[in-house]
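Here's a structure for you.
Only one protein chain is missing from this complex, and each of the others stays in its spot.
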Amino acid sequence: MEQKKSKINRLKFLNYSLITGFSLFIINKIPFVRNISSSQENKITIKFNPLSIPREKSGVKNV
Amino acid sequence: MNASKLDFLLRTQLPLIVFVIIASFVLTYFISRPERDGVGYTPDQPIQFSHLLHAGQMKIDCKYCHTTVDKTRFASVPSVSTCMNCHSIARKDRPQIIKLTEYYNNNIPLPWKRIHKVPEYAYFNHSVHVNKGIECSTCHGSVEQMEKVGQVNSFTMGSCLSCHREAHDRFPQLKDQINKGPEYCSACHR
Partner (left out) sequence: MSENFDNKSSINNPDPNYWRSFKELYNDRDLLEKKFNEFENGVTDDFDPNTNLSGLSRRKFLALLGASAAFAGVACSDYRDKGEIVAYNIKPEEVTIGKPNYYASTCTGCNSNCGILIKTREGRPIKVDGNPEHPINQGKICAKGQANILNLYNPERIKSPLRKNYNIFSETNWQYVDDNIINVLSNATDKEIAIISNKINSPTTLKLLDEFKTVYPTSKFYFYELFNDSVRNSAWNKCYGEGTFPLIKWDEAEVILALESDFLGVDENRIENVRLFTQMRDVDAKKFNRLYVAEAGLSLTGMNADYRLKIRPENQLEFVLGLLTELNKKGVIKSSFNFNVNLFEFVKKFNLDEKRIKYLLEDLSEKKGKSIIYAGESLSEEVHIAVNLLNELLGNTNLYRKDIRKENLSGISDITEFEGLVEKIKNNKVAAIIHLNCNPVYHLPEDIGYKEAITKVEDVFTLSETMNETCQFSKYVLPINHNFESWGDYKVRTGTISLSQPVIMPIYNTRQLEAILLTWLKKSSQAYSDNIYHDYLKLNWQDNIYPKFSQSLNFDKFWYSALHNGFITFQEDVKSNFAFKNDSIKFDNVSVSNNSFTLLLKESYSLGDGRFANNGWLQELPHPVSKITWDNYAAVSLNTAKQLGVKENDLIEVSIENRKLRIPVFIQPGNADNTIVIELGYGRENSGVIATGVGFNANKLLSKKSNYSPWIYTNVKVVKAPGKYILASTQEHHNFDIPREQDLHFKRDIVVEGTVTQYLSNPNFLKDEHHKEHESVYKPFEYTEVKWGMSIDLNKCLGCGDCVVACNVENNVPVVGKDQVLKSREMQWLRIDRYYSGSPDDPKVSTQPMLCQHCDLAPCENVCPVVATTHSPDGLNQMTYNRCVGTRYCSNNCPYKVRRFNFYNFRDHFRNGYQENPVFALLNNPEVTVRSRGVMEKCTFCIQRISEARSEAIREGRKVRGSDVKTACQEACPTNAIKFGDINNPNEEFYHYRNHQLGYYSLAELNIKPNVTYIAKLRNIRTEES
């Protein structure tokens, strides 16, 4: 009877792994989940300061 | 050699060696597919922008939107504000334009799907090619006839090098302007 039990266990394990793989595959396609997994943590925003004058700004010459 | 050694050779070693050779070939073939076979990749874009309409029928120049193609390494994808230059007024009622305006108003940058990509360790420089008189369509195909843009040429190092080496054959009209393209590594690989 052990062989049947181990056979069932192996089949169960295979089933679970295949199901998990498929489900991950399907879930990853959903845009919502896609956004989350691309990690929102510590997204650093870079902004210019509009009052600063770079050398390349047009109209400002070396006076 | 004795019978068992020959047996081992034929039954085990030879198939193993053949298998390894075939497997490595097949593996490399598949791994290099993205570069070799980007050809034909025509993904769906978040906004169904039609180059056929804008560049083909309306004859808007490539450089009107892709402004930095003759100034820097990158041919920049235009910002949404460039689109809004016309589309704040033109065809405001179409669903795609409404979608575009939403992006613009909510300050969300448009995530276009990238089609043409050379690996990051190769630093391709657009301005050098454009300033020497090479047309956009040479590498990107006839984009002005594409409803949805796709990759038509392969972007492997081999194809870049073959054009560099045959520069005068491929561009006979530019024979006096251009030399053969660089073949040395640091031209692209820094």
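Worth a mention:
A and B are the chain letters, set down in written order, and residue numbers restart from 1 in every chain.
Keep this in mind: contacts are C-beta pairs under 8 Å (C-beta built on N, C-alpha and C of every residue); 3 or more make two chains touch, one makes a residue touch a chain.
Bear in mind that the values here come from a model prediction, so they are computed numbers and not experimental data.
The undisplayed chain touches these shown chains across the complete complex, A, B.
Seen from chain B, the chain kept out of the figure touches residues 33-34, 37-38, 41, 43, 67-68, 70-74, 76-82, 103-104, 107-117, 119-121, 123, 125, 127-128, 131-132, 184-187, 189-190. Even with one chain removed from view, chain A keeps its contact list with that chain: residues 3-4, 6-7, 10-11, 14, 17-18, 21-22, 24-25, 28, 42, 44, 46-49, 51-58, 60-63.
Criterion: only the chains that are shown with their structure count from here on.
Distance from the chain A centre to the chain B centre is 24 Å, each centre being the mean of its Cα atoms.
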